[in-house]
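Missing here is one protein chain; the remaining ones are kept as they sit in the complex.
Naming follows writing order (A, B and C), and every chain is counted from residue 1.
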Amino acid sequence: MVDLKVEIAPGVILKNPVLTASGTFGYGREYAPYFDISKLGAIITKGLSLQPKTGNPGVRITETACGMLNAIGLENIGVERFLADELPILRKLKAVVIVNIFGNNQSDYAALAAKLDGIAGITALEINISCPNVKAGGIQFGTDPQAAAKLVAAVRKETSLPLITKLSPNVSDIVAVAKAVEEAGSDSLSLINTLLGMAIDLDQKRPILGNVTGGLSGPAIKPVALRMVYQVAQAVSIPVIGIGGIVSARDALEFLLAGATAIEVGTASFINPQTASKIVEGIENYLDDQGCDRITDFIGSLEKNPI
Amino acid sequence: MVDLKVEIAPGVILKNPVLTASGTFGYGREYAPYFDISKLGAIITKGLSLQPKTGNPGVRITETACGMLNAIGLENIGVERFLADELPILRKLKAVVIVNIFGNNQSDYAALAAKLDGIAGITALEINISCPNVKAGGIQFGTDPQAAAKLVAAVRKETSLPLITKLSPNVSDIVAVAKAVEEAGSDSLSLINTLLGMAIDLDQKRPILGNVTGGLSGPAIKPVALRMVYQVAQAVSIPVIGIGGIVSARDALEFLLAGATAIEVGTASFINPQTASKIVEGIENYLDDQGCDRITDFIGSLEKNPI
Amino acid sequence: MYLFNTEIVCNQKLSPNIFRLRLKATKDFCREAAPGKFVMLGTDDSLFDPLLRRPFGICRWGEDWFEVVIKIVGKGSCQLSRLESGGAVAIHGPLGNGYPKDQLESVQKPLFLVAGGMGIASIASHIFSALDSKQSLAGTFLFYGAASYSELILRNELTAATAIGLHIHTITDDGSCGRQGLVTQLLATELQNQPQGRVFACGPEPMLKSVQNVLQKVGSEGYISLENRMACGFGVCLGCVQTVLSEDSKSGVETAKVCTQGPVFPAQEVVF
Partner (left out) sequence: MYLFNTEIVCNQKLSPNIFRLRLKATKDFCREAAPGKFVMLGTDDSLFDPLLRRPFGICRWGEDWFEVVIKIVGKGSCQLSRLESGGAVAIHGPLGNGYPKDQLESVQKPLFLVAGGMGIASIASHIFSALDSKQSLAGTFLFYGAASYSELILRNELTAATAIGLHIHTITDDGSCGRQGLVTQLLATELQNQPQGRVFACGPEPMLKSVQNVLQKVGSEGYISLENRMACGFGVCLGCVQTVLSEDSKSGVETAKVCTQGPVFPAQEVVF
């Protein structure tokens, strides 16, 4: 039996490297009818803000070639209701919980971190920095290394929880952002969030999404995600969590080869709610077949010479 | 009969808005057995450098979900042989020819522009700025607005040919690059070039491509391309040429709605060599059905309100 | 609800672009099936175009099979419509709330079923359910509208239900069958006479808005079944939400997930 344990941040050891991506796993309990969610490495909640958010009006999702665009607009029940209504259920389900947070400005993030600090049943925070910084004129925190680092430092001050910073792929140099947030005290990185895209209804001559643009996810983006994970994993010394288009154990294993310590399953959970649990099984079987004893031996073991 | 003529740069009026993307149409004559290439708006040649280039060793292409990665490495016969062997054939075939150029540093580009200036049978130059700038330590010209602008200004000085600058999508802010090169004297913009990606052979534990990373093209990238074209078309006053995942007339028309004055067909020509000519027909039929007299009325006519 | 892979029993063309597929199903699945519920259908899991599964109403079912009626509107429906006997399909369902059972089965008041276009797939599920379980449809009226004669599907099967009391009125946009006009015109007329009738409607959004108006004018109650775009079908993507009236929230409205809180909503609660 292969040992699937991975350490995704100092001291945070998960039973396996399969996590669920924020915004694609609801608050977690919605998946409980389909499999035992305590069997996953961890679940990451829908992004939470200080106040509840209604999200975007109009059409929110549309399919594209091997992918989908979403413009949900970060709808969520707010941190208070999460703590009151959802977290207790997740604890009963014995899920390992990582909370994804976002805000409109730095103090939102800091306040969220402070509020979640020390709460039993929360294993780590994932900071979504692909959000427009209202104070800086709507420029995303995640596209500027300095702004991202300041944000992470501010969050770092407010909590002793391990911090995973979730990077945006819509940047010229993701390695620069990764290094800056490592420096600023992030314990770990997760990438990638969605690529910014758009879809048009030709016959109606209109943008399809209510928000005009939306985030592209699914198998279409896997090559971009894999490249970024590979680049970042080589440049930083903190653990990297790979995300983007993972639908099978083989996809997940490719990210691990590229240097990811763990992975998150996103859009694939919409297609089949059992995907994440099947990926755990698939990874185990593959590594067993390879005679691999510890998954940590496999992680980052990509030969540098191409075929 | 709808009037399909478009002006892709001041004074450069093409019979229709369908062009072929550099690197996907060979030197043009390879397509002559499949259709009359003079029927296209223009053809854009494989990227040319001052000296011939052998390109990358190892595996150069691999398919991904709804897309492909290529690491051809800009293999080309060099500008001299192009002028001696290929251009005369293209002239005989009555093709409208746009030459795509690239170099390792600014002086390469300038020298290419000077060499091609005033040569009969060349309608415009397309400058591929998604190339590593050898002098600036390998950083791409295309990812920095300033570097891109300097490059375009240098090329501008050497030629009176209309200049189309081809933008890289691997940037935080494509509008900033677009504005900078407009300012520097580009007559027109084309976008997008490929997204940087990677593929891994799990069982061999190796990168698939000889170059490790490669450029992602095909339907997978269409949402990103459409978003960038939409953003750029609103921000600049020079014509924009849309590229990325176009396989059908409907795709092409979506780019025109988003504000592109013309489009380029790339990967789709590999699947079916007649794609570009079918797109010309398809656009004509669609606009005829809509009772549209001039394609210029259709261009940019996207309603801003989503469905 | 259940997740399983199954196969097509048979595929029957009902019109140039509408197909009825019968699929094998587990007994558990069939026990949970109910009028107004739906399934997410997918094909080959190893190819990612189309990527997501697609929602279709459970139109009829037996002990170990069920049927969907699919109109081709894009690549997902096109691909499904081409499957032949033995073709592989992945199922997730039954999903959604379905029509409220107590309302369906209360026989005190007349029941008005209103179907526009493919809305018949959902509406017919109640009719077939009654037919197959040998219940009466006395006092039940079906108002069924479509663009033209060829799109009025399942005519024989629906006519069979007149034997158990169903009244059928058809109408087409082009007058090629039944009256010419919109199905809501039929409803409006009948509701004037019998305002105590309960209404169940499914069809395109403009029709449902119009049903909502008619109900409001007459003061009658009813339910409408929505068909918002869906990515997941089980309440996790928040892609399908619909604005609805709310007593809790300050603004008086909130968003509801059509896939889990619907697809059937009290007509007056939906804010289009």
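The rule we apply is simple: a contact is a pair of C-beta atoms (placed from the backbone, for glycine too) under 8 Å apart; a residue touches a chain by one contact, two chains touch by 3 or more.
Everything numeric here is computed off the predicted structure, so don't read it as measured data.
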item	value
Chains in view that touch the one left out, judged over the entire complex	A, B, C
Residue of A:2, A:66, A:257 or A:299 in touch with the missing chain, whole complex considered	A:66
Residue among B:12, B:72 or B:200 that touches the chain left out of view	B:72
Residue among B:16, B:140, B:194 or B:269 touching the omitted chain	B:269
Hidden partner chain, touching residue among B:6, B:42 or B:59	B:59
Hidden partner chain, residues of chain A it touches	65-66
In chain B, positions touching the absent partner	23-26, 30-31, 33-34, 46, 54-55, 57, 59-63, 65-68, 70, 72, 75, 218-220, 247, 267, 269-274
Residues belonging to chain C that touch the chain removed from view	46-50, 75, 78-79
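In this text, only the chains that are shown with their structure count from here on.
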item	value
Maximum centroid distance from chain B, chain identifier (CA atoms)	C
Interchain centroid distance [CA atoms averaged], chain A/chain B, Å	34
Whole-Å gap separating chain A and chain C, where each centre is the average of the chain's CA atoms	36
Chain C, residues touching no fewer than two other chains	48-49
Touching two or more other chains - residues of chain A	59, 65-67, 218-220
